[in-house]
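With one protein chain held back, the other chains of the complex are shown just where they sit.
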Amino acid sequence: MRTYTLTEKFKSIFARRGHSIVLAYDHGIEHGPTDFLENPDSVDPEYILKIARDAGFDGVVFQRGIAEKYYDGSVPLILKLNGKTSLYNGAPISAPNCTVEEAVSLGASAVGFTIYAGSDYEWKQIEYLAQIKKDASKFDIPLVVWSYPRGGKVDTKYNGNEHHPEVVAYAARIALELGADAMKIKYTGDPKTFAWAVRAAGRVPVLMSGGPKTKTDEEFLRQVEEVISAGALGVAVGRNVWQRKNAVEFGKLLGQIVYEGKKASEVLRAAAP
Amino acid sequence: MRTYTLTEKFKSIFARRGHSIVLAYDHGIEHGPTDFLENPDSVDPEYILKIARDAGFDGVVFQRGIAEKYYDGSVPLILKLNGKTSLYNGAPISAPNCTVEEAVSLGASAVGFTIYAGSDYEWKQIEYLAQIKKDASKFDIPLVVWSYPRGGKVDTKYNGNEHHPEVVAYAARIALELGADAMKIKYTGDPKTFAWAVRAAGRVPVLMSGGPKTKTDEEFLRQVEEVISAGALGVAVGRNVWQRKNAVEFGKLLGQIVYEGKKASEVLRAAAP
Amino acid sequence: MRTYTLTEKFKSIFARRGHSIVLAYDHGIEHGPTDFLENPDSVDPEYILKIARDAGFDGVVFQRGIAEKYYDGSVPLILKLNGKTSLYNGAPISAPNCTVEEAVSLGASAVGFTIYAGSDYEWKQIEYLAQIKKDASKFDIPLVVWSYPRGGKVDTKYNGNEHHPEVVAYAARIALELGADAMKIKYTGDPKTFAWAVRAAGRVPVLMSGGPKTKTDEEFLRQVEEVISAGALGVAVGRNVWQRKNAVEFGKLLGQIVYEGKKASEVLRAAAP
Amino acid sequence: MRTYTLTEKFKSIFARRGHSIVLAYDHGIEHGPTDFLENPDSVDPEYILKIARDAGFDGVVFQRGIAEKYYDGSVPLILKLNGKTSLYNGAPISAPNCTVEEAVSLGASAVGFTIYAGSDYEWKQIEYLAQIKKDASKFDIPLVVWSYPRGGKVDTKYNGNEHHPEVVAYAARIALELGADAMKIKYTGDPKTFAWAVRAAGRVPVLMSGGPKTKTDEEFLRQVEEVISAGALGVAVGRNVWQRKNAVEFGKLLGQIVYEGKKASEVLRAAAP
Partner (left out) sequence: MRTYTLTEKFKSIFARRGHSIVLAYDHGIEHGPTDFLENPDSVDPEYILKIARDAGFDGVVFQRGIAEKYYDGSVPLILKLNGKTSLYNGAPISAPNCTVEEAVSLGASAVGFTIYAGSDYEWKQIEYLAQIKKDASKFDIPLVVWSYPRGGKVDTKYNGNEHHPEVVAYAARIALELGADAMKIKYTGDPKTFAWAVRAAGRVPVLMSGGPKTKTDEEFLRQVEEVISAGALGVAVGRNVWQRKNAVEFGKLLGQIVYEGKKASEVLRAAAP
């Protein structure tokens, strides 16, 4: 039995400054390279690593193929163990394409796994997660759960609204109950309900899922400010950084909010010419 | 071959005084944190452990994530090995998210497993249980079966009434036949039919499932009195304790009924100002 | 390679007198405790063991939970490895809840397995049986196959009649082809067609499945007389013994027919006051 | 790496005279004992072994239960590893009921496996076959693939005609591509199209599947003459031998065609009184 927790280990690597920004980059499998068209350099993982370094982020999230072909150790790595495509139309399920042991060999400092609670395949995903959790404990590597309830009553009761406060709070709690050492959940849209989700997560730190690129820079920065005030550890952001041509600059603005606790209005004012 | 049975071992830990009260707390995954809203402190597992200690309960029931992040050894632990969410709409099934071996490492003194007999997935749950029973024997740890027939003829013949006397007696018998060392079943609503279920359970002790919080304290206390008179070992209660603001006090009233054999009317009278 | 067959081993334990009566008692999981209401003592496995001893039967059939909690070694045990409930409404399938190795540890002298040929899950049950047969060979323990074709063409061609002579003969043959060392099949209703089923079973001895309690004692005794004359090794009887208040006496009448080759009319006349 | 191929090994045992006749006898599970009614002695595997010996066949095909209870080593054995019943109504699939290792222990000189390409379960059968092929290589035992496309486009495009020249040629090729050391396919009905199927099978020898008993002896003898002329190694025949009361005599006529290359008209003329 170790004298530290894997949550502490996670924070020591991915939240050295007390809060965390990780650059998510599994969109290549989840959405396809159309996501890269807005800023075509983003098709290249080297560009992503450079953004993460230059913007001072805590880590990147890669699928095993990207890690194997590109990871250079310059920024801590969360190896995302499973993925599905957006071409898939069946009940939500994302099968592991990499083991925890291989992730460790690929240089990962944490592993990630998405679970779609509510799906007809909920039980099968729990089977996957049980094995991964067992291996993550054995290899002493923190497990980050992407908790995204989908299908089932998310459709029939919540009209498919994955950002509904009850759905997000449930997502947080599921990740805690199933053994996550950190988690990624969607933003409810307001800090009060998000704070309840963070509370439901208990001792497990919460990263907000960045989501699609917002219309204005301000909109996203304000979301981030709100989730930090609501108690989140930080954000796992993808498109809202690398779909912007000014990715590094925008990333530094994010840093001011996440690491220095500044307000969105503050950092924008300071950044304006 | 051991000289004691795992049922005896279970009772030595969870029914030292002859009867048993365990505090159930897997609602975070089964129902979601909306269950905690009535008494918001209940979102925090530390609060739950405190109730169990202060009310003098025999144990708590946690999912593996809660146990890993919070269990402090102050009250014996039943590690619930499987769980499903209420967002899930498919044929009832609850996949294991933790192995017996991991449960032992997490400090559990017993393991719990839910089976929904009657479900289209009945056969798959039996596969899960067979492996868990095999491991529980190997690790010498008592197995508590949450026996909740659901789906199948529970719907077509019993109108979905999971408390029907025939369904509950069948639930008890299934748990005995499949190797439970203790079991948790629903209350039929009257002690005579529940006594038949307890008889069907044979040498395996029966815990009544607490269920949703009753309108009045008296209603629940009377149910508990009835199941004890019907031969149950005790109760596994959740919402009926921690959804009450006076959780510890109410827990002590339960204790008087369960451990001291008092009547509900008796303990309420004594408790009234 | 052993110098005896497992069929010989089976007969040496369960048919010492040349024929066999085993007391079946897996109804607790297959039908539920409503089966015990007619003679409420039958809810208690100790009562069942006593009947088997006092009536001089060759063995009992238990599920692993009953064996673990009650088996006292006083009568040879057939451990029934799989079971399903009558609440289940899906395509027939009965998953193993115990391994052959565990059955040996529980004191079994033979293991039993039900297969519902014709079911949409026929292939999955064959997968189960293949593993069990492999283990039974390894542990040198006879395998008794409960061969109960169900679903598929049993419905579409035979109108659900599981006692149809063609269905029963096919059942016997399937058990032989898949490696049974003994088998349990249903009675066709007449000794001529049942004799063909026994012939289809080849060198593998046949036990007739007792079925629901008949209206009169004579009806069942006559069935047993017929199957013995048709070449069966004996009967596996449950309800027709323990649903009768005069279980032991009736069991002894059965013994006269099965072991001594007497006629039903003979034993009834002798038993009448 | 061995210096011979498993195809050569197969031919050295089952085609010592250059061509092959094996007596198929898995009908007990595939069709049921109604197949034996025409010649009731055929319900007894001892009778089958005697036919094979007296007619001078190269081998018999048994399921594992028949082999275990009856095989006496007097004729080489092909152990058929999988089987399904005709009561089964679902998408075609035949699950293995015996491992290659057990087949070797049972005295087999080759193992057989049926695959129904085109079935909704095509992928699952390929999973089975992959494991069997791996084991057969390890145990140096030839693998005979019964290649019977069924379901899928065999229904929608070929109207269920399993003897269609395109279906049979595809069947032959599938067996070659998946690693068969010998194969069994259905006869197209004319030697020209069958010759193309034999050519598609490449270096893997082809046995024709005997099929249901023909109305006249001549019809079957002529089919066999045609397939031999088309390049087949021989035939795997069941009903067309043991459903005939003159099984051994008919078997010897077959031998003249298969081993001596005689014409059907020739052997019938010589056999006529």
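As written, the chain order gives the labels A, B, C and D, with residue 1 at the start of each chain.
The working rule: a contact is a pair of C-beta atoms (placed from the backbone, for glycine too) under 8 Å apart; a residue touches a chain by one contact, two chains touch by 3 or more.
From a predicted model like this one, the values you see are computed outputs, not experimental measurements.
Participant: Report, in label order, the displayed chains that the undisplayed chain touches.
Facilitator: Touched by the chain not displayed, across the whole complex: A, D.
Participant: For the chain left out of this view, which of A:Leu6, A:Ile93 or A:Leu176 touches it?
Facilitator: Result: among the candidates, A:Ile93 touches the missing chain.
Participant: One chain is left out of this view; which of D:Gly118, D:Pro142, D:Gly234 or D:Gly251 touches it in the full complex?
Facilitator: For the chain that is not drawn, the touching residue is D:Gly118.
Participant: For a quick check of understanding: of A:Gly18, A:Gly32, A:Gly189 or A:Pro212, which residue touches the chain that isn't displayed?
Facilitator: Hidden-chain contact among the options goes to A:Gly32.
Participant: Out of A:Ala15, A:Ile51, A:Ile66 or A:Leu129, point to the residue that touches the absent chain in the complete complex.
Facilitator: A:Ile66
Participant: Could you tell me which of D:Val43, D:Ile93, D:Val111 or D:Ala200 touches the chain that is not displayed?
Facilitator: D:Ala200
Participant: Residues of chain D in contact with the chain that isn't shown?
Facilitator: Output for chain D: 1, 5, 7, 117-120, 122-124, 126-127, 129-130, 133-134, 137, 149, 151-154, 156-157, 166-167, 169-170, 172-180, 196, 199-200, 202-204.
Participant: In terms of residues, what is the contact footprint of the unshown chain on chain A?
Facilitator: Contact residues on chain A toward the absent chain are 26, 28-29, 32-34, 36, 43-45, 63-66, 68-70, 82-90, 93-99, 102, 105, 121, 124.
The working rule: only the chains that are shown with their structure count from here on.
Participant: Upon optimal superposition of chain B on chain C over Cα atoms, what rotation angle is obtained, reported to the nearest 5 degrees?
Facilitator: It works out to 70 degrees.
Participant: Same or different: at the chain C/chain D interface, is the fraction of residue numbers used by both copies above or below half?
Facilitator: different
Participant: Compute the centre of every chain as the mean of its C-alpha atoms, then state which one is farthest from the centre of chain B.
Facilitator: Measuring from the centre of chain B, the most distant chain centre belongs to D.
Participant: Calculate how many whole Å lie between the centre of chain A and the centre of chain D, each centre taken as the average of the chain's C-alpha atoms.
Facilitator: Taking the average C-alpha coordinate of chain A and of chain D, the gap between them is 57 Å.
Participant: Using CA atom averages as chain centres, what separation in Å is found between chain A and chain B?
Facilitator: Going by mean C-alpha positions, chain A sits 35 Å from chain B.
Participant: Send over the residues of chain B in touch with two or more other chains.
Facilitator: 124
Participant: Which of line, ring, star, complete or other matches the graph of chains that touch?
Facilitator: line
Participant: If two chains touch, include that pair; go through all of them.
Facilitator: A-B, B-C, C-D
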